[in-house]
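The complex appears here minus one protein chain, its other protein chains still in place.
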Amino acid sequence: MNFVRNQMPPPSAPRGQSQQPSVNIQMAEQELDMITTLFNNILDSCHKKCIQPNYSEGDLNKGEQVCIDRCIAKYFDVNTKVGLQLQKMEKVTTRK
Amino acid sequence: MNFVRNQMPPPSAPRGQSQQPSVNIQMAEQELDMITTLFNNILDSCHKKCIQPNYSEGDLNKGEQVCIDRCIAKYFDVNTKVGLQLQKMEKVTTRK
Amino acid sequence: MNFVRNQMPPPSAPRGQSQQPSVNIQMAEQELDMITTLFNNILDSCHKKCIQPNYSEGDLNKGEQVCIDRCIAKYFDVNTKVGLQLQKMEKVTTRK
Amino acid sequence: MDFSNLNDYDRKQMEHLIEEKQMKDFMRMYSNLVDRCFDNCVNDFSTKTVTSKENACVNRCVEKFMKLSERASARFAGKYFQNINIIKK
Amino acid sequence: MDFSNLNDYDRKQMEHLIEEKQMKDFMRMYSNLVDRCFDNCVNDFSTKTVTSKENACVNRCVEKFMKLSERASARFAGKYFQNINIIKK
Partner (left out) sequence: MDFSNLNDYDRKQMEHLIEEKQMKDFMRMYSNLVDRCFDNCVNDFSTKTVTSKENACVNRCVEKFMKLSERASARFAGKYFQNINIIKK
């Protein structure tokens, strides 16, 4: 998960700007958990979709590399779309 | 998990009644976790048993509805039976 | 997980000996979590490899017993080998 | 879950704890839903764009799951009341 | 896991932590066991009652798993002692 330290995403204004340390920490922690979970799920899903479990060799062959790149792109998009759909459903049912 | 807020189960006397805040909180938290886990496992299992993964439509058809109701009832019963069986086994082996 | 209490592993000197309670607790907790996870994964994997899900009887038959013993031994070895391989890879890429 | 024996301080703490757990549980549900719908609907890796067919499948997958969750919520509460006496020794 | 270098305060804390973790681990094991036995044994949804056949299957499933856990506990402790030197660099 080194990408967290090495490549910081662009700044994003946290909601409800507050001077209370615990709230900022809590929000930062939640975002960190979301990113970690998303990354780990991508590893799992794309391993399942793109890599044969017979492990004929240790390197990724060309086909696997292409599959992985596309899998990650698609997973991200599905992640976004599902989020938007859930938001829309929330507004309709006001279940929150 | 809104049913937690909206539909409180009937009162149950906690064991070891104590005035220490942390113990009461701990027990309440444990019970909450059990309920949440049970609910989420039911969603997973009954989705697996009752819903075809081709998703021909977004609504639940009549067959799926009936299957889901029965699946939930059965899951609850299995949950109870397993609990009772584990209790019986504990007493036999006094493994605790 | 009673083996934790009943059969303490041989003493191991913790790294960075310090008088700070929290560091010792943290390291002990981490080790405990590793052991618990390893044990639970062994139960899962060896159940999958050795036990038929038709459950014709409650006892473990002779074949299952032998399979389980060998499965546990092999799982442990794979656990060690993977650990050593990851260490070797760390040194090569100095990714830490 | 009887909260009537908790004092005011505990009650506030419990409310905050429930809020925190509901947030965590929503995040977990969201992640699992994405995983489920991706695994079931996305199989065409000849392109890096989600096809309209896959898109429609994901849509229905999400809707189906939320409807399942809604129905299960109702049935679950009912069954929980029924069983609460058997589980407590 | 050497607890001899922990002072009395730490030792008490560690004992409490182990108790808490054993409780959580038992709950996890219980939930997983229900899930496993339900998935493997319950497949007849023409009725909302657990059939006697399914009941017997669940019984054997639970017994089989607990016997596996018992055997694994014994073998695990043995193997842990064997390997402890290899893992620690």
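Going by the order they are written in, the chains are A, B, C, D and E; count residues from 1 in each one.
Definition applied: contacts are C-beta pairs under 8 Å (C-beta built on N, C-alpha and C of every residue); 3 or more make two chains touch, one makes a residue touch a chain.
What you see is a predicted model; the values in this text were computed from it and never measured.
Participant: Going by the stated contact criterion, tell me the shown chains that border the hidden chain.
Facilitator: Looking at the entire complex, the absent chain's contacts are A, C.
Participant: May I ask you to list the residues on subunit C that touch the chain which is not drawn?
Facilitator: Touching the missing chain: residues 30, 33-34, 37-38, 41, 44-45, 48-50, 66-67, 69-71, 73-75, 77-79, 81-83, 85-86, 89.
Participant: Using the document's contact rule, name the residues of subunit A that touch the chain not shown here.
Facilitator: Counting over the whole complex, subunit A touches the hidden chain at residues 1-5, 7-14, 17, 21, 24-25, 28-29, 31-33, 35-36, 39-40, 42-43, 46-47, 51, 53, 55-60, 65, 68-69, 72-73, 76, 80, 83, 87.
Operating definition for what follows: only the chains that are shown with their structure count from here on.
Participant: Identify the chain pair with more contacting C-beta pairs: A-D or B-D.
Facilitator: The comparison resolves to B-D.
Participant: Could you pull out the chain whose C-alpha mean position is farthest off from that of subunit E?
Facilitator: For subunit E, the chain whose C-alpha mean is farthest off is A.
Participant: If you average the CA atoms of subunit B and of subunit E, how far apart do the two points sit, in angstrom?
Facilitator: 18
Participant: In angstrom, rounded to a whole number, how far apart do the mean CA points of subunit D and subunit E lie?
Facilitator: So the centre of subunit D lies 25 Å away from the centre of subunit E.
Participant: As a quick test, compute the distance in whole Å between the mean CA positions of subunit A and subunit C.
Facilitator: The mean C-alpha positions of subunit A and subunit C differ by 29 Å.
Participant: Residues of subunit C that contact two or more other chains, please.
Facilitator: 2
Participant: Would you give the residues of subunit E that are in contact with at least 2 other chains, written as numbers and ranges?
Facilitator: Residue numbers touching two or more other chains: 41, 59, 63.
Participant: Return all touching chain pairs.
Facilitator: Result for touching pairs of chains: A-D, B-D, B-E, C-E.
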